[in-house]
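Notes to accompany the following structure.
Only one protein chain is missing; all other protein chains are in place.
Coming up: subunit A.
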């Protein structure tokens, strides 16, 4: 084994991959949210449709989006490797455990939280990303240019209360995942400092509340608009 594979196979190396991919996904969430909030603009989806098509045609965004899929995959696969190794390190559980007195629920259940997020991602990508790429999509014409009218597909989906519920619940799970994951990633990278760590903790909690809440707001508002 070379030193690179040896390092990535160590417990710390595995965590390094989790932290780096996790932080990239956090960055992605911000960009994704900024784009999605355009769905709420009162222009029948014009800005959103133009934005979606521009992004899809931009070669840099294409590379980043392939990277994004790869990072999700790495994050998921390594989370399975870690969770399995961690279970093996404690094969017999305690009969009585007061883990709640020494750690947060989210920090102890990252695997469960992540699994629900993964299920959501599959539904989400099947519903929108796949449709946008391969589905039959109505078009809209702005300033003489034809665009795919993804806004219509999304508005249609969000008029279904069950679909909206899935989104809102999934965002709650994401919130808990981030409430621990955000600050945890910095600690994994060794970035712990008296001056900055308290700030990172606070920003992490703020991020974990605000970002998923804004994501959840979009389907809720669009559902109300559809009534």
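Simple rule for what comes next: a residue touches a chain if its C-beta (ideal position, glycine included) is under 8 Å from a C-beta of that chain, and two chains touch if they have at least 3 such contacts; residues count from 1.
The rule we apply is simple: contacts and distances are computed from a predicted model.
S.K.: Have a look at "ABC transporter ATP-binding protein", "Aspartate carbamoyltransferase", "Fe-S cluster assembly ATPase SufC" or "Fumarate reductase iron-sulfur subunit" and point out the UniProt protein name belonging to the hidden chain.
M.R.: When "ABC transporter ATP-binding protein", "Aspartate carbamoyltransferase", "Fe-S cluster assembly ATPase SufC" or "Fumarate reductase iron-sulfur subunit" are compared with UniProt, the left-out chain turns out to be "Fumarate reductase iron-sulfur subunit".
S.K.: Tell me which residue among A:7, A:54, A:139 or A:225 touches the hidden chain in the full complex.
M.R.: Only one listed residue reaches the unshown chain, and that is A:7.
S.K.: Spell out, residue by residue, where the missing chain touches subunit A.
M.R.: Counting only subunit A, the missing chain is touched by 2-3, 7, 10-12, 14-16, 82, 85-86, 88-99, 101-104, 107-108, 110, 180, 183-184, 187-192.
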